[in-house]
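Comments concern the structure below.
Of the protein chains in this complex, all but one are displayed in their positions.
The first chain written gets the first letter, and so on, giving A, B, C, D and E; residue counts start at 1 in each chain.
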Amino acid sequence: METIITILVGVLVTVAVYLLLSKSLVRVILGTAILSHAVHLLLMTMGGLKKGAVPLLGENAESYTDALPQALILTAIVISFAVTSFLLVLAYRTYKETGSDNLATLRGFKDE
Amino acid sequence: MKINDVILQTVTKIVVFIILTFGVELFLSGHYNPGGGFIGGLVLSSAFVLLYLVFDIETVHKGIPFDFKKVAAFGVLLAVGTGLGSVLFGASFLTQTASHFNLPVFGATELSTVMLFEAGVALTVVGVVVTIILSISEDV
Amino acid sequence: MLAITIAIFIPFMAALFVPFIYKRVRSRNIGWFVMSVPLVLFIYLASLIPAVAGGKTYIHTIKWIDSAGINFTTYLDGLSMIFGLLITGVGSLVILYSIYYLSEREALGRFYVYLLMFMGSMLGVIFSDNLMVLYVFWELTSISSFLLIAFWYHRKKSRYGAQKSMLITVSGGVGMLAGFIMLYTMTGSYSVREIIGTIGQYTNESLFLPAMLLVLLGAFTKSAQFPFHIWLPDAMEAPTPVSAYLHSATMVKAGIYLVARFTPVFGGEAVWFYTVTGVGIFTLFWGSVNAVRQTDLKALLAYSTISQLGLIMSLFGLGSAALNEGYSADSVIYTQATFAALFHLINHSTFKGALFMVVGIVDHQVGTRDIRRLGGLMSLMPVTFTIAVIGSFSMAGLPPFNGFLSKEMFFESVLIIRNLDIFAMGPVWGSLIPVVAWLASVLTFVYSMIIVFQTFLGKHQPDRLDRKAIEAPVGMLIAPLILALFVVGIFFFPNVVGNYLLRPAMTAVYPPFEGAEGLVPHIAAWHGFNAPIIMTIGVIVVGALLYTYLRYWRGIYSLAPMRWNLDSMYNGLLTQTEKASSFLTRTYMTGYLRDYLVYIFVFFILTVGGGLLWTGGFSIDLSNDAPITISEYIIIFVMMGASIAIIFAKSRITAILLNGVLGYSIAILFVVFRAPDLALTQIIVETVTTALFLLCFYFLPEWSKEKTTRSLKVFKGIIAISVGTVVTVLALVVQGNKMFESISVYFENAYELAGGKNIVNTILGDFRAFDTMLEVVVLFIAGIGVFTLIKLKAGKGDEDVED
Amino acid sequence: MNNILVMPMIIPLLTGVLLVFIRSYVLIQRVFSLVSIAVTVAVSVTILNLIQSDGILRLDFGGWLPPYGISFVADSFSMLLVLTTAIVTGILLIYAFSSIGRAHENMFFYPFVFFLIAGVNGSFLTGDLFNLFVCFEVMLLSSYVLITLGGRKVQLVESIKYISINVLSSWFFLVGIAYLYGTVGTLNMAHLSVRIAEVGQGPLLTVISIIFLIVFSLKSGLLLYFWLPGSYSAPPTVVAALFGALLTKVGIYAMFRVFTLIFYHEPGVTHLIIGIMAAITMIGGSIGAIAYNDIRKIVSYNVVIAVGFILVGLAVSTEVAIQGSIYYLIHDMIIKALLFVIAGTMIYLTGTARIQNMSGLIRNYPLLGWLFFITMLSLAGIPPLSGFIGKVYVGQGAIEAGAFVLLAIAFLSSIFVLYSLLRIFLNCFWGETIINEDDDVPLKKGMLIPMVLFGILTIALGVGAEGLAPYVSDAARTLMNPEIYIDAVLNSDS
Amino acid sequence: MNVSTIGEFVGAFLILTGGVASVISVFGLLRLPDVYTRSHAATKSSTLAVLLTLSGAFIYFLFSQDFVSVRLLLGIVFVFLTAPVAGHLIVRAAYRSNVKLADISTEDELYEVLHKDKVEEDGTGQ
């Protein structure tokens, strides 16, 4: 299970990186969203998969699956939600302000 | 073109009620079952999202006239405040305590500072999600 | 003695008061107040001469940065005494001169503040025993020189000169700092005296040589030695009193001082000997060559200063040979050179100071310094002429002026060096030094004559002058006259100087020779008809001939090798560096997000992927894998398919839908991994995110097809796949190399510890509640941030400043 | 239990939240924020002195002992930075009062600044790797908002790059945490150090450490600094100054912490890479600093150079060098703030950012000019200003370690710093005065006072370097001897 | 074989039926010609599938653990309530965004109604 999930993580990362290297801002944002999916899975995998019961003590199992990564991922999910929403709004504000969502034209102000 | 989807609006009225109840339930049961402040808050806010989707900002605002930024700020205050509360009692920052009470209606209940903390979390989540959605939608 | 320390600070204190006084006085009379400062100091220092001559030294320490070994230690010995007297003495005269020289319309307050700052820093340099404190003042002299050169900052040339001098001297200073630190690293002390005491055991250390060269770099840049001399002519944009003071009499001598100070440390080493002598001799030669071709009197003086500084420098180099073997009757003879150096140092300050003032007077009175426009001023400005003659002839090495004495000793020293049998000095090199020295002296003679004759003799051309030439006011003439008196006086009573000033200084430079016979020779104007006097006669004869036929051979300056110019190299270096930097920076700083991301990814692939490959041999151990069911396989493949499809999605809705599929599938994976809380969160967050995407899509355009070339696509693909592979491989390696049990076992006692049964929730709400609290803050910031981002829009009024 | 430890973070946090409620009362906001910064400074000083008497302090949140709970750990290094942060912010706030404008003040400008400070201070204090990530995010999110606040075109365009790159770096951070957790199974930094020391830092852990290196390099602008010049020249002056003074420093701090506490076993690999990166950073920064005629760009590249310089100390990793880095770090926070503020003020006064279009400012604004002059000298490490002692120590460390190339580049870079700023000084402050006295923009007192304060600070820090010496040497000693830190964190009786 | 085993079996069987129903409905999604028909397959029969499954799970828990899951019941109610509305909305959206009907469709009654509407709407100033 871990192996295939790791490979899945790799595929997600590949896709995300490819999207990040796009011109279109929306693609980039989507890329970051997928990146965060990937890292959540990675964190999960690193804690070990299916190693025990659901981490609810009422379940009366001998061993529980590693709860710490779950807590971390939860935090990470919320943070990435916050960032993604901000980035999205930024994207549309930028589009409204500059009339472009093409990063190749949004190079910033020229010095000379 | 009016939104005149009676079916949707009727169903929503019921569904939102279910979601809100369920959200509160999730929030309260978090210490023993899946759920907690975050999830509870998120579910509550998804109920608001549904309301905004189906109705419109004006209508919803008539029903729930909160400034959600303040709600969120209050939530943060609550979360941080519980931490500071423990400082006042001479314990480490963010020390949580719990004790059991026998309340008339609920029977033996555990009341803990975690509850307050989680309430803060939930309020913030609701406040923030709604603020974001409202801010964007109002910017037409 | 505390007084020395205070002496350093008095000028700074005075500088603080000057602006206030200037506000009241607002006239040139402010100068009198300023002049009192160096005068008092001069008198005070002079009063110490007898004691110092008697071998006494004064030391005083104030703690500063004790932990770094940097303490404010002042040290007065013979060497610093000479410099101290020069600084305060010439300083007084220069201020006196400036009172009459500068117009009242100038920002006199500012001028005197700078000048006092400089004076204080210069005193700091020579009185500091601690190298770091020395460096502090060293840089302060550069800065005050910078400010003084650019005193007329609205002139472009002033700014250019200031920038040039600052860059060069500060660069040298930085090198010197490195050298000092190296010395500290070796010896563990910043105190010069302590270093001198212990340096013997460190001469073989690998740091010894670099330290020496770096210290020399500092000295050479400051003293305008070749090839760093180029800043000095441009520094002449400063008001003339400044040039007289800083750029001939004092600041440029700081490098000389440093060499003298460090002779006991590094002297006796072949590298030191050759570098100092060689650079000095060549500077002497090069400066005199260039001086002859100048038409601006001040520029001529600047080159002559360079040349003279080279002379002094080379003498110190020659003198260092004495330290090679320690004290012996043979080696003491080489100390003559140092003696000559110190003597010439004083002489140079007197005659060069006088000459600068003369040039200033000429400039002030007739409005030009161009020798092609000058001439015939002798009868109009007789006093000035007299001073000029005294100064120039002294510089040319003619009797009865002090320059003659030191020039003779110089010749003697370079002749002696032929006998040197250390440092692999063969007859060729040994003879080259006197020859070059002699040639340079000839040219010195020539330009000295130019100063006098082309300015004061020849045809008077009133129509080419800005103002009618009349003699300068008395006040302006006092200072150069005093200096001229010294020029003559020292010639007649050289041994007063020798015994009272040079003797203690020699002891300071040659601690092992203390009290040695022959360390302080008797200076005599006539010492028999020997080689030096022949050389001098030769100089006069050949020099006179060359001067007479100047216009016939001046043509060689326009020959190719002579046009080859360090100045243009410096300018070229700056502009080329700027251009190249600009080009380079613009090449990689494209402002395009993709490029930046590519840099990051490439760096990641190279370091992490490269690290993986390079260290190699990782075991990938898959035996610990959890079992997997068919349905899970299907879900995972669905996810892979969906994610890959996102790349090819034609519309953004499809992409978002597929992203939603990914999100929901991850939720089910979380279910499979027994993480209910995560699954819940993931589902809700995914939905809300999707809703947000849709909300924003209303405002955004449909995404267009990426119009990219095939090769770019392949490039992107390669990067993407490499990143994915590195992440995956590393993760697999980590899988097989779990070294410890996780700490999370602890949390399984959640119920006993925190009274909760949902472990994840207790972690979030109790064990790691702090994380949760901050996370809430993050969310809050994002929420309010979105609000502000939308509400606060740039109005028309506050558009960007022009870019 | 030392609840005071959380105060440098909680006070700004609470202030930020409370300010949200009094959004429309600008005056109250100002007073409140100044008071709270003052309290933060006082608290920081108290903690710093407590550390000198009691050793490293630790606060376990919720009473959960490390490594299970999250702890704040304060040693001299972190507290010095916390203190400097508070002071710099306080002064910058004064500048903000007269420069930022009412629209910003109404739009939660102060809360965001305080959240930023909370994040920064949290990052300095935390003893837990994941908490460090969260604190980073607090800081970053606030910085995202601050950089866009105002919504000018430049800001939006630059912030997209800034945010995207930082999102990526946060992602790398999480990946690194995941790997590290997978191998070592813990998150507390001291515990990580113990466990890694136990098994030895093998190749795998070294590779993982490189991921952290990338993360912190991105944050601090070490080699991966290309996002920096653009984004630091976009926002309003105060924000740019805050960024220039604080943000990169957090990355640097984290790098120091991680590579002296956790991954210090393989200096041949990690510290070598850091050294090479520092060298290239200094070169790139130097080149960049003289490549532009835009003040904002020049100033931003100066940030880059300083980053490289500070990390020379880490690359060399001798106690003296680290002392130098700490001195330089503190110096840089102050002087960069001043530099950015001056640059911003110049742009405010002239309405242009190009040095060709300014001239002779010193006639109308002499104090500003001399402050710039002092800044320039201080940045170039000219004594007796604050940059000097750090430079000496770093140089000394480099010499002791035989890193002569680094030494040469580091010292040369300070000449480039000097040159780049000299160009500004000569062109903008000197030269013919273009604006005549009638139509020049008046320089507000409220802008001048903070600059003067910074100027006094840099002089005081240079002349009074000895006053800091016990703290700095304690900080360096702690960094060089990780067991001190570990012992303070993992012994349970506190 | 006691009651609980039988109950579990019934539950599992219901679940399996649900699975089969779902596959059948998804074939509809794959094979049918246009949105409107596909929506029919997706919303109607897959609702059935999920209902079967949820009921199966409910019964299973009821018998194996004596556990009456209110949440499952709520879930059933919920899906019942929402799935048709969702289907309705999608088709409505599809029609309003002018997704073409399949070529084999014979009638489009709504077309005329809507177009009449449109004239009116314009009249009322929408």
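Worth a mention:
Keep in mind that, in the parts below, a residue touches a chain if its C-beta (ideal position, glycine included) is under 8 Å from a C-beta of that chain, and two chains touch if they have at least 3 such contacts.
FYI, contacts and distances are computed from a predicted model.
Between the names "Probable glycine dehydrogenase (decarboxylating) subunit 2", "Multicomponent Na+:H+ antiporter subunit F", "NADH-quinone oxidoreductase subunit N" or "Cobalt/nickel transport system permease protein", the one given in UniProt for the chain missing from this structure view is "Multicomponent Na+:H+ antiporter subunit F". Considering the intact complex, the chain excluded from display touches A, B, C, E.
Residue-wise, the contact with the chain that is not shown comes from A:Val54, picked out of A:Met1, A:Leu20, A:Leu41 or A:Val54. Interface with the hidden chain, as seen from chain A, comprises residues 53-54, 56, 59.
Within the complete assembly, residues 1-3, 8, 15, 18-19, 22, 26, 33-35, 43, 46, 49-50, 52-59, 133, 136-138, 140 of chain B touch the chain that is not shown. Touching the omitted chain from chain E are residues 8-9, 11-13, 15-16, 18-20, 22-23, 25-27, 29-30, 35, 38-39, 42-43, 46-47, 49-50, 53-54, 56-57, 60-61, 64-65, 67, 69, 71-72, 74-75, 78-79, 82-83, 85-87, 89-94, 96-97, 99-100.
One rule holds in what follows: only the chains that are shown with their structure count from here on.
The chains that touch both chain A and chain B are C, D.
Each step here moves to a touching chain, and the least such steps from chain A to chain C number 1.
Looking at chain C and chain E, the chains that touch each of them are B.
Just to note, of B-D and B-E, the chains joined by more C-beta pairs in contact are B-D. Distance from the chain D centre to the chain E centre is 57 Å, each centre being the mean of its Cα atoms. Mean C-alpha positions place chain C and chain D at a centre distance of 27 Å. The centroid of the Cα atoms in chain B and the matching centroid in chain C are 63 Å apart. Looking at chain D, residues 13, 17, 20, 61-62, 130, 134, 137, 141, 144-145, 148, 151, 153-154, 160-161, 164, 168, 175, 178-179, 181-182, 187, 230, 292, 294 sit in touch with two or more other chains. Residue positions of chain E in touch with at least two other chains are not found.
Taken together, the chains touch in the following pairs: A-B, A-C, A-D, B-C, B-D, B-E, C-D.
Those residues of chain B that touch chain D in the complex are listed here as 69-70, 73, 76-77, 80, 83-84, 86-87, 91-96.
For chain C in complex with chain D, the residues that touch the partner chain are 63-68, 70, 132, 135-136, 139-140, 143, 150, 153-154, 156, 159, 162-163, 166-167, 170-171, 174-175, 177-178, 181-182, 184-185, 207, 210, 577-578, 580-582, 584-586, 588-589, 591, 593, 595-597, 599-600, 603-604, 607-608, 611-612, 615-618, 727, 730-731, 733-735, 737-744, 746-747, 766-771, 774-775, 777-778, 780-782, 784-785, 788-789, 791-795, 798-803.
Residue ranges on chain B touching chain E, taken from their complex, read 1-2, 5, 7-8, 11, 14-15, 18, 22.
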